[in-house]
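Here the complex is missing one protein chain, while the rest keep their positions.
Per-chain numbering from 1; labels A, B and C assigned in written order.
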Amino acid sequence: MTTSVNDETLREEVRQWLSENWAREIADELESEAPTHYTASPALRSWLGKVFDARWSAPRWPEEWFGRGLSNDQAKIVEREFAKVKAPGTGQDRVNLWANTLLAQGQPGLKEKLVGPLLKSEVNMCLLYSEPGAGSDLAGIRTRADLQGDEYIVNGQKVWTSGATTADYGMLIARTDWDVPKHDGISFFFCPMKQPGVEVRPLRQITDESHFNEVFLSNAVVPAENLLGKPGSGWRVLNTALAYERSVMGETARGSRGGTGLGLGAVTEAQPLIALAREAGRLDEPHLRQQVAQTISYRRLNALNTARAKADLAQGTSSSIMSLGKLAMSRILHEEARLRTEILGAESMLEGEDYPQAVDANFLSLNAYFTSIGGGTDQIQRNIIGERVLGLPKEPEVDKTIAFRDVKTGVGSG
Amino acid sequence: MTTSVNDETLREEVRQWLSENWAREIADELESEAPTHYTASPALRSWLGKVFDARWSAPRWPEEWFGRGLSNDQAKIVEREFAKVKAPGTGQDRVNLWANTLLAQGQPGLKEKLVGPLLKSEVNMCLLYSEPGAGSDLAGIRTRADLQGDEYIVNGQKVWTSGATTADYGMLIARTDWDVPKHDGISFFFCPMKQPGVEVRPLRQITDESHFNEVFLSNAVVPAENLLGKPGSGWRVLNTALAYERSVMGETARGSRGGTGLGLGAVTEAQPLIALAREAGRLDEPHLRQQVAQTISYRRLNALNTARAKADLAQGTSSSIMSLGKLAMSRILHEEARLRTEILGAESMLEGEDYPQAVDANFLSLNAYFTSIGGGTDQIQRNIIGERVLGLPKEPEVDKTIAFRDVKTGVGSG
Amino acid sequence: MNTLGSEERDALKDSVRRLMSDASTEAAVRTVMETDTGYDAAVWKTLGEMGVVGLMVDEEHGGSGFGPLELEAVMEEAGAALLCSPLLASGVLAAELLNQLGDEALNERLLPRIATGDCIASVVLTGDSGCWTQQGVAVSAKQDGDSWVLQGRGSYVLHGQNAEVLVVVAKTDDGFAAFEVDPSAPSVTVAPLPTFDRTLRLASVDFDDARAVQVEARQPVWQAVKRTLDLALVALAGQQVGGTQKVLDFTVEYAKARVQFGRNIGSFQAIKHMAADLLLETESAISAARYAASCLAESSEKADEAISLAAFACADAYVKTTADSIQMHGGIAFTWEHPAHLYLRAARSSAQLFGGSNHHRENYLTAMGG
Partner (left out) sequence: MNTLGSEERDALKDSVRRLMSDASTEAAVRTVMETDTGYDAAVWKTLGEMGVVGLMVDEEHGGSGFGPLELEAVMEEAGAALLCSPLLASGVLAAELLNQLGDEALNERLLPRIATGDCIASVVLTGDSGCWTQQGVAVSAKQDGDSWVLQGRGSYVLHGQNAEVLVVVAKTDDGFAAFEVDPSAPSVTVAPLPTFDRTLRLASVDFDDARAVQVEARQPVWQAVKRTLDLALVALAGQQVGGTQKVLDFTVEYAKARVQFGRNIGSFQAIKHMAADLLLETESAISAARYAASCLAESSEKADEAISLAAFACADAYVKTTADSIQMHGGIAFTWEHPAHLYLRAARSSAQLFGGSNHHRENYLTAMGG
């Protein structure tokens, strides 16, 4: 049972609690420790523990799950007060992918074991989705999970995993039934990562960085209670998780070293290219000016689209424009990189700290593929837009209804 | 039986005959009468009759079919002598689509009736292939031909027919069997055009010209002896005819009002765009200069490709480059038109005789679709290049093996 | 300036759409575009009665007194329907220039009749260069005693052949001035220009020492012209995105319905991906047009930037969408009977009407500080 509370009382309570607990020192400490994307710093964990104990972590959730059973509107009041003082940790019922997925689909034992720690960032997570043979075609995964007694034995290979080295669990999709069509034989697990059957190797990118890993699963053991949803329902669980991820991530721009934000009001968004051209002494070249204007416009138009989509959403009209952002961003990043290269000319042959502009142009040229390939290639994205937004018919799907073990496979990976 | 003849004797005989028969007046007469593409002028017919009577029309063919049974090399000798004095009419065993198709596939009666007149251009022809519902998918035609006694009764509609108003016969594909897969139920006919069941209507193009017709077939009668090949073998006959057409047409550029030739040596190919920019006083604008150079290069590169393909062929190596020409030409024509428009600026809003440059830019912009759609869209062309040249696999073909009457149909036409 | 809430604006838009679906059908457009005047007098009267012609005329002069947001919305519907009318010439260019100049006597005489559509007015600004800039003005004015005499040539005058009144911007020894000219006056020659887009009417106007009355201006004339052009660019952007959206819609519908190789052609990636790319172009253009309208309505400091952006983004999107649409249709759209080419013609011409995209990109970069 949830006790109903008055808005003003609630606001007062949050303010009061924050004024007593959120101190300048904590903010400084959090900032100084610069937590990575995948693990929380000790200071952050300590803070999240306090938030958790005060039941602010997931105010929309019932008390049973550490929340207060607040309505969405009241939860927003809490979030707004936290935001005012820039304190993290609340609203995880909206933004914590792991905890939300587990709470919705997990078995009681696992939920009791992990929901709390996830809200406190005491456990680290990663995603075990893509495989060398299943990139665009994620439902074509071939990692297998075979039930033996009360454990699944998992064998296979995953790629493009971030944070695999620090993760305690990975959200894993694996095939548990090979005799049904591809989408029907997949199951979804919380796979323990710290075990002998899990080997993590860094994956070197074309940018010469390693933000991702390959994960080799060799007789890795997953307790049966770590299955989310039913056996064979993994594709549905996955899609819920992916949609969830998109809706949360949708608002935030994909970051890129040297990239600029998407902020609508920012005239400054134009400055990098204009500044670069000016610095190169080429801002007066008519041919370049046309290209600078055109390229700036791509980013600007995307920002205007995003703003319009948000306005539509605010008015309760669902907007199809949102789905265009990733495709738009791909063109923006490739074009900006191309133009930077053209502005720099010969200097783009160089790299190293003496040539930061060249480093940027070259890095951005390569890293643009992170957006045009990662998370669904531009080609897949055009399919999605064509089919889901414009309502165009799908292609004939040759492997949709046959048993997965009869589906054609190819060579190569990635 | 063919009498073998010495090269020198042959050359002497052709020369002798030409010197006795080909007169300056005939050349002048031919030129002055400006025959259209689809009907021969009286003067041309008269000359072709002479050529025919002297058995020069089709020197490779046997005497039974008005030829001399010459080898290809010897026939080339004849063609060369004709070419030297610019006399038309020989080599029809190589270039006359109608006569070649008929001779290879026709029934004896029809051949006897028409091969001679075709060589003399005494009968006019047209093509009855495309339909409103069968454009890219030519094998999807729905015009039907039903055998009744010794006649086929034809019903349906054809489009994009050139020369239909003057034609005596049309090479027609129609469906004779609806219970077999699409490619297997098509038959090929010489359809008499001057009959009540054939109605020809001009088709107005977006350029406001009418070079094509729609042909409505309502219980049109085709004698059974006008069937070419076997019933149901029409797709094969058609493809032979199409391949033939391509090989003959391949060397000649697709003309377009105001367009320029493909001649390799011609530096002058560049002049229209340079001249236009100069005339507009804009040749010194760096942004335009880049575009003029780029656009000129497209045409130039295509000419170099064609020259390389020919050199390969001359060396006996078959060349895959030839198949790129149509796709390349599509880009050339669209880009040239776009650039002309940009150079003209506001004037491109106008038309009429006072604004010939605008008329050109606008006409070329519209007429470029003749190449990018006609004779296989750019998209179909890319399929062909991908599959036949690069060896990429075909798409799954959903309608290839089912009875045509069960094939999905859509709305719309064109 | 009256500003509608977004629901009222939608209602206004709907009412114009309903009129268009009756009065500017494809058949109607094809008929009207072949007439001399190039507009349907009855439809024009209805537009006047609905308050659409007088959208930009303030209430005291008999108009609706709306602003750029309402205008942009209405123009989307006009563009979608290829409406043949002097709306842009009279209701936007002439009305707004008169607003901006603010010659009260003149406005009291003219604006009420412009608002109802009784009087068609147009603006003479650029010459044969087609540049809507100070350099583009090719008419000069000299004072002769009390009155003025005009010399030179104006061109690309929208519906010049249908105008009862021309507002002429001319160079004088002291900068720019505006004049009221009766096109039927002596020494004024109006000649229709043949147009590629048959839904468009343009004329040239020659002045050979033509007498004209100077319009009093409450702000520098070129500033009034600049503000008028800003509004005209927003209107044109609206018209363009309306057309763009319409063409995308019917192209997608065709791709869903048309079957080749036993499949809807929209199931082929070649077609599907072109459609997806066009959706991005179209939505971006719509965003740009509406943002420009909103910046102008708010007199935002970003108005210059936003209007230049809309000017090239909407023009380019319209041209690309109409061009790709023909390719996606195939042969059927190569026929005169299919509407695709009407839109392509409109797109190509509208992309040049108030300066080409290169011009607007250059302005955009300058406005962005580059």
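The rule is short, and it goes like this: a residue touches a chain if its C-beta (ideal position, glycine included) is under 8 Å from a C-beta of that chain, and two chains touch if they have at least 3 such contacts.
Keep in mind that what you see is a predicted model, and the values were worked out from it rather than measured.
Asks: Decide which residue listed in B:L102, B:A139, B:L238 or B:A328 touches the omitted chain of the complex.
Replies: B:A328
Asks: Could you tell me which of A:Q74, A:S130, A:Q157 or A:S323 touches the chain that is not displayed?
Replies: Missing-chain contact among the listed residues: A:S130.
Asks: Which one touches the absent chain: A:A23, A:A83, A:I206 or A:A243?
Replies: Among A:A23, A:A83, A:I206 or A:A243, only A:I206 touches the chain that is not shown.
Asks: If the hidden chain were put back, which of B:T101, B:S136, B:N226 or B:N302 would touch it?
Replies: The single option touching the absent chain is B:N302.
Asks: Could you pull out which residues of chain A are in touch with the chain that's been left out?
Replies: Its contact residues with the unshown chain are 130, 132-137, 140, 159-160, 203-206, 208, 287, 334, 341-342, 345-352, 354-355, 358, 362, 365-366, 369-370, 372-374, 377-379, 382, 395, 397-399, 402, 407-414.
Asks: Touching the missing chain, which residues of chain B?
Replies: Touch set of chain B with respect to the missing chain: 267, 270-271, 274, 277-278, 283, 286, 289-290, 292-294, 296-297, 300-302, 304-305, 307-308, 315, 321, 324, 327-328, 379, 381-383, 385-387, 389-396.
Asks: Tell me, which residues in chain C touch the chain that this view leaves out?
Replies: 268-270, 273
Definition applied: only the chains that are shown with their structure count from here on.
Asks: Could you tell me which chain's Cα centre is nearest to the average position of every protein Cα atom shown?
Replies: Closest to the centre of all protein C-alpha atoms: chain C.
Asks: Using mean CA coordinates as chain centres, what's the gap between chain A and chain C in Å?
Replies: Distance between chain centres, rounded to whole Å: 45 Å.
Asks: By the touch rule stated above, which residues of chain C touch at least two different other chains?
Replies: In chain C, the residues touching two or more other chains are 263-264, 268, 271, 358.
Asks: Mind pulling the chain B residues that touch 2 or more other chains?
Replies: 287, 398
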